[in-house]
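Every protein chain except one is present and positioned as in the full complex.
Naming follows writing order (A, B, C and D), and every chain is counted from residue 1.
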Amino acid sequence: MAATSIRSIFGGRKGGEQTPFRRFVAEFAASKLAVLGLVVLSMIGLIAIFAPWLAPQNPYDLAQLDIMDGMLEPATTGGSGFTYWLGTDEQGRDMLSAIMYGLRISLFVGAGSAVLAFVVGATLGLVAAYFGGKTDALIMRWVDLQLSFPSILVALLILALLGRGVMNVVMALVIVEWAYYARTARAAALVERSREYVEAAQCLALPTRRIVFRHLLPNCLPPLIVIATMQVASAIALEATLSFLGLGVPVTEPSLGLLISNGYQYMLSGNYWISFYPGVALLVTIVAINLVGDHLRDVLNPRLKS
Amino acid sequence: MVSYLLNRILQAGLVMLVMSAIVFLGVFAIGNPVDILISPQATALQREEAIRALGLDLPVWHQYLNFLSNLLHGDLGRSFVFNVPALQLILERMPATLELAIAATLLALVAGIPLGLYAGLAPKSPVSSSIMAGSILGFSLPSFWVGIVLIMLFSVHLGWLPSSGRGDTAVWLGVRWSFLTVDGLAHMAMPVLNLALFQISMVIRLTRAGVREVILSDYVKFARAKGLRESRIIFVHILKNILIPVITVVGLNLGTVIAFAVVTETIFSWPGMGKLIIDSINILDRPVIVAYLMLMVLMFVIINLLVDLIYSVLDPRVRLGAR
Amino acid sequence: QSQELVVGSQGDPSLDPHYMYIGTNVAFWRHIYGSLTMHDDKGSPVPDLAESYRLVDDHTWEFKLRPDVKLEDGSMLSADDVVYSLDRAKSIPGNPSPYTVRLESITDVKAVDPTTVRITTDKANPYLPGNLVDIAILPRKATEGKATGDFTSQAGIGEYGRYRVSSFAPGDRVVLDRNEDYWGEKPYWKRVTFRVMPNDASRVAALLAGDVDLVDFVPPTDVKKLRENPNVAVHDGPSTRMMVLLLNYRDGQIAGLTDAGGKPLDKNPLKDVRVRKALSKAMDRQALVDRIMDGTADVATQIAMPGMEGYDPDLKIDNADPQGAKALLAEAGYPNGFGINIACSNNRYPNDARICQAVGQMLARGGFQPKVETLPMSVLMTSLVGSAPDKRDFAIGMLGLGAQGTHPIALPTMVHSVDKASGRGAYNFGGYSNPELDGVIDKAVGTLDSTARNDLMRTAVDRATEEVVVLPLLFQRVLTASKSDLTYTTDPTEETLTWRAKPKAQ
Amino acid sequence: MTPTVTLEVRDLSTHFHASGTTLKAVDGVSFSVARGKVLGLVGESGSGKTVTGFSIMRLVDPPGFIAGGSILFQGLDLARISNEEMRRLRGNRIAMIFQDPMMTLNPVLRVDTQMVETILAHESTSREEARQRARDALGMVGIPSPDERLRSYPHQFSGGMRQRVAIAIAMLHRPELIIADEPTTALDVTIQGQILAEVQKLTRQFGTSLIWISHDLSVVAALADEIAVMYAGRLVEQGEVGEVLDRPLHPYTKGLIDSVPSRNRRGAPLRQIQGMTPSLANLPSGCSFRTRCPRAAEICQQAPATREWLPGHTARCHRPHHLVEEPA
Partner (left out) sequence: MSSSPMVELVGIAKRFSKPAGIASRIARRFGGPERATTVHAIDGVDLAIARGQVLGLVGESGCGKSTLGRIVAGIMPPSEGEVRWQGRNVAGATRAEARKAKLGIQMIFQDPMSSLNPRMRVADIVGEAPLVHGLVGRREIDAYVDEQLVSAGLDPAYKRRYPHQFSGGQRQRISIARALAVQPQFLVCDESVAALDVSIQAQVINLFLKLREDLDLTYLFISHDLGVVEHLSDRVAIMYLGRIVEEAPTGEIFARANHPYTQSLLAAVPKIENRKTTFVAVKGEIPSPLNPPAGCHFHPRCPHAFARCRSERPAIRQIAPDHFSACHLNDEPR
């Protein structure tokens, strides 16, 4: 089983140097479900990264699509002698390839927005917590303001403003999500800040920047990482919803959400595969991320540990 | 207490002001309503007339100031599409959305707390594992997708439930409600479930996490040491403690539920505010969008305040004003 | 049988018949009010409230009212009501889409006697009876001084048409009860409920689930499956709505027209008729009809559809010929094609985004390097018309143009040069200008004699087709579905008129 | 006259299953408490004092479990009776006071609720009467204006007052035995003094037996009749207070006593025990104190048994002080 082998690689060595990372890996590996999630997620990630080499067709290249091969059922061989294992949509787009490329977009949107939002949010949150006072009040009022507003509405507005496009979706999601990181970072940093090692660092006259980023930040990472995994999943779902509502990525370069949305209109006409398979892919992805994130939360949450 | 309320109201006012500016500018930048609303066959003259009549010829800041001064008189503008006060338009549709959102929230509590309680008390049992796995699923499924599947299953294939719309309503307090009629309830079932799914998962998780934490606390152990019956420990000592965070979070989320009703209402043709806002965005019915967003901000402010108040009632440790 | 009909309707109607000129609104008020003229199945104007009408002189039309139109209060509809209504239609405050476009060129409306109205126009206007089809006539006494909101809050005012509003829940439903005093043939349904369901799939699902009896605007994707369903009948008929590609003729660099590296071209290649011909050759219209529209559309060979003025039965559209397109491109000096963007809506017309992608696909095969952009209608319109004409940056834009009656509306609106004063060229977003064609069109629309007008129109259609001013793709069909025990005749204007639905046994 | 024994613990073992291994948190502990007497249970952190207390209450949470031995409470073996029987004893005839007064009271329930429920759990009286008794109990532990205080929530009390409430709850049913797990460690010196005074008063008044768990030898010295010293899950020494403190047998006990500053010359280095407290997971074989013991010898590689070296004074050591000669 994967779990045991990972444990034996990282955690099992007695007397070996026990770094926090190894300890963490060992604890993580204790949950089979989470390891399964990670394995699935890695596979999905690999598929997404190598989609251009793996996919039988480039679904974004209009010249490669043939409308005459449109709406083929799964495992039909089209006019060009090519077999569409998951069928095609009305444009003659091979669903298998479209899902691979769609994963790529969805994951990019999810991870890209999470990373950017992380950087922006964590920095502001740490700064707010460390300096307190007016800085804190200003940043946190803004965070409150934003959190008090449903993400989907903010995203809708922003996208309506910026127009479609993958980067715009990422931007919109960053604008929507940074506040979560800021709040989490601040909360964690406030706890950490009251720990005596921060005072010790101040006592040692270390520069403020060093205290914030070398001492505080690493200790605030666990909750941030948990938030990040959760936010990747929710960003992917949000992007799907936005695409469903008609704002989101361009039609010619569909994400999973857009594929589902396209296929949604065919559900009643019996052409289930256009929406079904992308739906399954989306589901598996989000569930895998959540499984990992969920367990990460258990492992990284110090309160549950002691 | 009074100073606390005053403080909150002042803050809320400030938030509303800032939001109104952002919202106004944001909606302004999306597009020109005249471009889409007016028939292109209109002559330039007709077009200009329409623009002037709607006050769209003025510079943005001027429009904003007009908007603000109207706002002070409680006027949020008239809908371009329906030519009635935007506020009225929204308020007409609000009960339908609130009905949905509140029903979903209640469902989440009613279904989520017992499940979470069980999962927390018997963490090792297979039933608990399935509850938790199910809750991850509930977290993960995009709500529009669930909506489609529900319709496919319960309306089209099984024919048990009506696919969309609000069904029969009955009037109570001068407002039409679905939950008062059998047909209305049947129509509510799927949208409510759709909207509640995420909440149920969240409540399960919050409850479970709460139980796991509280059950280890000294005061639960002390309650045992006092010789209390297990039922009293669970339903008084543990439950009362976890209800506080659960109700707080669920309460704060009510706003998000209302916002996500946009999706549910679209799928189930539920005649609420959410559907109105999507249509309004599509057709750039600016006053309605702005009014809706302002109303949402107001609603959030009120919900936050209420949640704080409830929180302070539930949790004796919190006393307002002494924070 | 209950004689009740429940309609799943895409639109959410305005109860004020003069507010917001949108097809679904017109269809709705036709149930509760009337107009001087009405269109027949083909779209030609026929008398309605007006018993008859005639041309008094080149600039004056005279309408004779029916004497038996009984109003809610028991009085009869009079010429004064017509004068009042034509005036009111123009003067609703804050109306972003007024009906004025139909009242253009009218300079005076006079009640000659209680049943005679004379309408004077500034120039000869053969289309006046057709235009008045869409103007609701309201009783002055009941509605004078009422604002749009009053119509909503009072659930209809002064209805005298086939139905009266019984209850109205905005965004949800309107319930209509039959007007037993209606002057004409009474409809079969005693009660009609319009349930508002903007979402296509939920509308169809509601029909399948038996919640509604009839749904309008059936998405083409569902038609095949619905036809196979024994419980459901699909009713389709021609529509005047033409899906058409507009081209940008502007001089100077256009962001939507680029070289291989994505840099805007210095010269606009679309000004070269060979390039435009290549575009047309690349289009496989039949495939669009078969594959994208599931057969629920007709290939557009020209900007007029059969039955319209100016339709030229001799015009044939070539089969798709990507090789030919490439050859023409090479001839025009673009052997490797060029980057060209296509902007379409994604929430306005049936399958709009899909057609757009398929067009992109075909252009790619024809040697172009297309870039497909689909936008919500609001955003699309902003990018097509929002900016100043000399800044518009699309290369190809797709629109669905619906005509009223038999008038080939594309000619004066898309082919004619932009003329703000007269409103001509209103859809000519790309700024095409051909004085010779303008002359023909101007002459045609002012010609009262129908044969002469038809000839002029045909000349214009032929020239526009030859010049490839715009690329007509297809004409849609009106798709309505009902329970299988109902019959229904569709209307080419896409209006859902419930009295046309009848139980099969009848 | 032989004093009646309230509690007799024999060979109690409580183990924890943790990641594949078994931790013997309490390992073969035996002691007894007589009526009205105070047993002081001392030892450093992690030595198993709390677990012993919880074992008697049968409140060890999984993964812990009582692995063996008997807990005779007035002849009744607590390790064998049913859960329901045990519940009826808890809070009624055996009560416990916890270490951290800030955490022992449920923060969201009023003090009267928490007191009344304790009474009603064991007796069927009217709510009014129960309230009355709760009120009296608060008065008894020296809380001023108890009527008002009953309606308060725990957070409105200071730490010392909360601990007094906990003591009042423990005393509600006049239990025969109270287990007090370091109830003053979290409190200030003057407040500790107040609590000690109350407890002392109550036990003297009602003849309640008391097990006082602490790591503070000074407190135990002042309060207890008997003392039991724990090290790594085992009792290493036990006897009458004066005996143990003045003539410690086990080197560990002696080390503890010697390291108290007041036993040393001011400013001079304290006498200290070498090394660190070993983790339960890898105790040295034989005598678990062997590696830190200044008197360790060959024989210590074998586990020592508990032996009554002096009358009423036992130690688990091969080479106790005073009795076996010092090594060279």
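The rule is simple: a residue touches a chain if its C-beta (ideal position, glycine included) is under 8 Å from a C-beta of that chain, and two chains touch if they have at least 3 such contacts.
Everything numeric in this text was worked out from a predicted model, so none of it was measured.
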{"item": "Contact with the hidden chain (one of D:P63, D:G207, D:G242 or D:P294)", "value": "D:G242"}
{"item": "Residue, one of D:P62, D:P269 or D:P311, that touches the chain absent here", "value": "D:P269"}
{"item": "Interface with the undisplayed chain - residues on subunit A", "value": "17-20, 133, 137, 195-197, 199-207, 210, 215, 218-219"}
{"item": "Absent-chain interface as seen on subunit D, which is shown", "value": "44-45, 142, 158, 160-161, 188-194, 196-198, 200, 215-219, 221-223, 225, 241-242, 245, 255-257, 259-264, 266-267, 269-273, 276-277"}
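Rule of thumb we're sticking to: only the chains that are shown with their structure count from here on.
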{"item": "Which of B-C and A-B has more C-beta pairs touching across its chains", "value": "B-C"}
{"item": "Approximate Å spacing (C-alpha centroids) for the pair subunit A, subunit B", "value": "24"}
{"item": "Chain centre separation in whole Å, for subunit D relative to subunit A (CA means)", "value": "52"}
{"item": "Geometric centre distance via CA averages, subunit D-subunit C, whole Å", "value": "90"}
{"item": "Multi-chain contact sites of subunit C, meaning residues that touch two or more partners", "value": "201, 205, 208, 347, 376, 378-379"}
{"item": "For subunit D, residues contacting two or more additional chains", "value": "none"}
{"item": "Sites on subunit C touched by subunit A in the complex", "value": "200-201, 204-205, 208, 219, 221-226, 284, 287-288, 291-292, 346-347, 353-354, 356-358, 360-365, 370-376, 378-379"}
{"item": "Complex interface listing, subunit B residues touching subunit D", "value": "216-229, 232, 236-237, 240-241, 244, 314-317"}
{"item": "Touch list for subunit A against partner subunit C, complex", "value": "61-63, 65-68, 70-71, 90-92, 160, 163-164, 246-247, 250-252, 264-271"}
